[in-house]
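Subset of chains shown; positions unchanged.
Letters A and B mark the chains in the order given here, with residues in each chain numbered from 1 onward.
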Amino acid sequence: MKTKKIINAGEDAVDEMLDGILLAHGDTLRASASSHRAIIARDGPRDGKVGLVIGGGSGHEPTFVGFVGKGLADAAAIGNVFASPPPDPALACAQEVSGGAGVLFMYGNYAGDVMNFDMAAEMAAMEDIEVRTVLTTDDIASAPPDAAETRRGVAGNFFIFKAAGAACDEMMSLDEVERVARHANARTYTMGVALSPCSLPQTRTPNFDIGPDEMEIGMGIHGEPGIARGPLMTADEITDDMMDRILSEMEASAGDRVAVLVNSLGSTPLMELYIMNRRVQARLADAGLTTHATWVGNYCTSLEMAGASVTVMRLDDELTRLIDRPCHCAMFRIV
Amino acid sequence: MGTTGSADLIRAFNAVAASMEENRDHLCALDGVIGDADHGVAMELGFSAVRKALAELGDDASPTDVFNTAARAFLNAVGASSGPLYATAFMRAGAALKGKSGMDDTDAPEVIAAMAGGIAHRGKASPGDKTMLDAWTPAAEAATAAQGQAAAAVFAAAAKAAADGAETTKGMQAKMGRAARLGERAVGHVDPGAASAALVIAAFAGALA
């Protein structure tokens, strides 16, 4: 039996979604004339401003397309569901947002994305657009600390993109923006847990099997297997497990400030996220840390997967300023 | 000595498209175990885009045109990991046949080796990393060993080696791609990209026979 979805033909889902997005948010977003999978902020390009291009597979909405707008990303290259975009949309993004000061590509660290965006970067270079790349690697479940650079990028994208986008908006140079982006990535830690699968529109088949009373700690946002499978625990136990891992890696000192994101993978409702947040904040307080700001909701999803992630970014003055800087995106705003 | 013309190559690509359609759900299921469950979708989508693009080629298209058209169509339809890997493979195959009006039987080993080389270049995987390269590398070796035979036989030998190679991925831990984070947990499962590689080469062999 196929899973239930409100879609038309499965293979049209991504393009029809983009049509619906542009119809809803035409005041802030447009498609590039050279690639309808390149979604560009109406605000821009700005002379002398570094252009920030983000992107990746569909199915994670509001990541990536929802984070395009003034003060955050200038464009997003959109792939098929859970598939990197090909080079063309990424190239179109680079062309559209280039303000003469270089372009930064930022996306999660996945083999496919790296190959496609690298090809696009080479093509952009041939047009004299300088492109740098910073991969996000916030998923601490996906590799041990000594191989941190091989980790996946997941919900922490939100903070890392935000910091880099604000740096661009502050008119920092490409060197500076790259430095900020790497710094933000290095200070961002995410742990997730999955309870039930999602399914691709084309197959409408659950993308993994999991027992009716099981959960998987560390599952990736495309259903990639995680680090441990076990019986479903309580919210406090799950959150404690996540926070133990995050706090032990984060090496924060009492008095440090952090930003927090409690994120639904899709079908886990706000009620559960806020119950988790209660424990997250208790654990942070116990560790002597101060929460500067908290976001709770659907920020980086895996279609209708059930589960949640917690991201903590360890702030310094610069990151605090950048995270606080106003932005105006179709699906996210800071005022 | 036989020559495979552009029309034959297009037939071969169409056969691959049909095979990917048929094996879509199987490949997705393989990918579901150690990856993100979409490999069958990517391969079906990619080769159906190839079929469509090739159908629009003029009669005077060269083998190089066929491979380059396939490369572009596959890449733009798919993205993902498979997109750049197969696009590079086809571009290298096209380059290997540059200036020729057909693929001579003696070109066949070089074409297969070029594809394997393209995948290795783009993906930077090594044999044993549990990727499609573990099908393509033995395929290229078998094709080279079959030098002198008809193209269909060369592809058939390559297909057999690719299938055996795919089977060996079961015993491997992944070093590349989504499965790389799995460690031990990937062992015991065939790599989906290797499995589809064997099917791709087999469909070619069948169409050229």
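Operating definition for what follows: a contact is a pair of C-beta atoms (placed from the backbone, for glycine too) under 8 Å apart; a residue touches a chain by one contact, two chains touch by 3 or more.
The shown structure was predicted, so the numbers you read here are calculated from the model rather than taken from an experiment.
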item: Chain-type multiplicity across the complete file; value: A x2, B x2
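Everything that follows uses one rule, which is that only the chains that are shown with their structure count from here on.
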item: Between subunit B and subunit A, distance of the C-alpha-averaged centres to the nearest whole Å; value: 32
item: In the complex with subunit A, residue positions of subunit B that touch it; value: 24-25, 28-29, 32, 34-38, 40-42, 45, 75-85, 122-123, 176-182, 185
item: Subunit B-touching residues of subunit A, taken from the complex the two chains share; value: 11, 57, 79-88, 110-112, 115-116, 119, 142-143, 150, 152, 200, 202-203, 205, 207-208, 220, 222-225
